[in-house]
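Of the protein chains in this complex, one is absent; all others appear in place.
This part shows chain A:
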Amino acid sequence: MKQKGIKKPLTVEQQIKRRNFLSFGVFGLLGATAYGGWRWLYNAPAETPGVTAGARLPLRRALNKTELFFRRLVFNETHLVKTYPVEMATKNVRHNEDIGAEGEIDAGAWRLEVIKKDGSRLNVSLPEIQALPKTDLVFDFKCVEGWDQIQHWGGVRFIDFINHFGLQEEIKMDYVGLMTPDKGYYVGLDTSSAIHPQTLLAYEMNGKPLPTQHGKPLRLIIPVKYGIKNLKRIGTITFSNQRPPDYWAEHGYDYYSGL
């Protein structure tokens, strides 16, 4: 304990009292500040609804910063998801939601619409997609809720589709957006995840055409993202340098949702 001037040294009793007062005072003050900080955060206003919505503003900022941190640190297109022998794939593929993919759809009349950079549109039929080289993928599908399942999907790799239809200019842009025909469900993807070598435009599940509730006639399988990004029944594909709208990011979830 520092002594200033010619003050009488404190007795041990006085020192104990003084130090108790100081340390518990600071302890209480910091505790109150921490509690205040917590109340502030817990009651923080929600973000202004835009491409993302539904989260507290400071938490959304943290989600976005954390995303950038991990993208720069560990994202690499050559990191592949583990694949499994086809016998390990489940026969009862779990089904969670039908948003944007309710009811039957006529696969013959269906066209995939790709909106190019110059605004022109490409309309692709299912047989045209099936004519491209097929890729099968058996991997551990992960849901944001916490369950996972080894599933077997077949289709054309997204990057093969891009190359075949001459969309190289389009994937120089930062984001890819996908939407159901009724615009009820939509996802935004960073282009590097979309062109990951295991990202599929899938038209088969367990070797058979997609059932309605799993996204007939064409769905996205993107193993570097949680299930919420694996859009069922793709209607439109767009490209942009701004984040496209994303259904679950508008409900408070992380936009990136990358694995």
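Going forward, a contact is a pair of C-beta atoms (placed from the backbone, for glycine too) under 8 Å apart; a residue touches a chain by one contact, two chains touch by 3 or more; residues count from 1.
We take it that contacts and distances are computed from a predicted model.
Look at the chain that isn't drawn here: its UniProt entry, checked against "Aspartyl/glutamyl-tRNA(Asn/Gln) amidotransferase subunit C", "Thiosulfate reductase cytochrome b subunit", "ABC transporter permease" or "Chemotaxis protein CheX", names it "Thiosulfate reductase cytochrome b subunit". Between the chain not shown and the residues A:79, A:95, A:121 or A:172, the one that touches is A:79. The chain not shown here is touched by just one of A:99, A:115, A:144 or A:171, and that residue is A:144.
For chain A, the list of residues touching the undisplayed chain reads 12-13, 15-16, 19-20, 22-24, 27, 30-31, 34, 38, 54-56, 58-60, 62-63, 66, 70, 74-76, 79-82, 140, 142-148, 223-224, 248, 251-254, 258-259.
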